[in-house]
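And now, chain A:
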Amino acid sequence: MIDFNDDRPIFIQIAEGIEDAILSGAFPEESQIPSITEFSVNYRINPATALKGITMLVDSGIVYKKRGLGMFVSKGAVEKLKNSRKEQFYDHYIKNMLEEAKRLQLTREDIILMIERGFIK
Partner candidate 1 sequence: MSIEIKNLSKNYKSVQALDDVSIRFEENKIYGLLGRNGAGKTTLLNIITNRIFADRGEVFIDDIPSKENDQALQKVYLMSEKNFYPDKMKIKDIFRWTGEFYGKFDMESAMNMAEKFELSTNKVVKGLSTGYTSIFKVIIALSVNTPYVLLDEPVLGLDANHRDLFYKLLIEKYSEKPSTIIVSTHLIEEVSNVIENVVVIKKGKIIKDETREELLTAGYTISGSASLVDQYILGKSVIGLDVLGGLKSAYILGELEKDKLPEGLEVSRMDLQKLFIQMTNA
Partner candidate 2 sequence: MKAALKYQILEFKKSTVIFYIIVLLVHVFFASIITVNDTTFRSDGGFEVATIIYLFISGLNSFKETFGMFIQNGVSRKTMFLSRTVSFLVISLIMVFMNFIFVRVLGLLNSSRFSVTDMYENIFEKRVDTINGLTRGFESLMLSLGVYLIAISLGYLITVAYYRMNKAGKLAVSVGVPVSVFVLLPMIDLTLDGRITSFMAKILTTIIGIRSGYPYYMYITSIIAFALFIMLSWFLMRKAVDKN
């Protein structure tokens, strides 16, 4: 689920990987997620890095800690993630798409057509 060839910091990739798993239902709400050790061993990364990624999610209320038990997906996490990802959708995807379209000299109409083609499929 994580591709380290991506050139963003690894802790962000870890956090996003967990978010993806929550959104896809692989980690349902109120279920336990793997421990820091499991993440770090599995991806051969420093535990401090894994901790940093998960702390990001704890801070934003996506997951929470149960003392002595581990990390769990918060109730309402899916909804929260959907909302924040929707907000980021424009920045992450539309902006980049338009930049590339400009390089290729695609018109507004070309792009709209392509999007519609995507929906038909």
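Throughout what follows, contacts are C-beta pairs under 8 Å (C-beta built on N, C-alpha and C of every residue); 3 or more make two chains touch, one makes a residue touch a chain; residues count from 1.
Regarding candidate selection, all candidates are chains of the complex that A comes from, given by their letters.
In this text the structure is predicted, and so the values were computed from the model without any measurement.
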Margin query: Need the partner of chain A in this complex, chosen from 1 or 2. Which is it?
Written below: 1
Note to self: Taking the touch rule as given, give the residues of chain A at its contact with candidate 1 in the complex, in rising order.
What the structure shows: 4, 7-10, 36-37, 40-41, 43-49
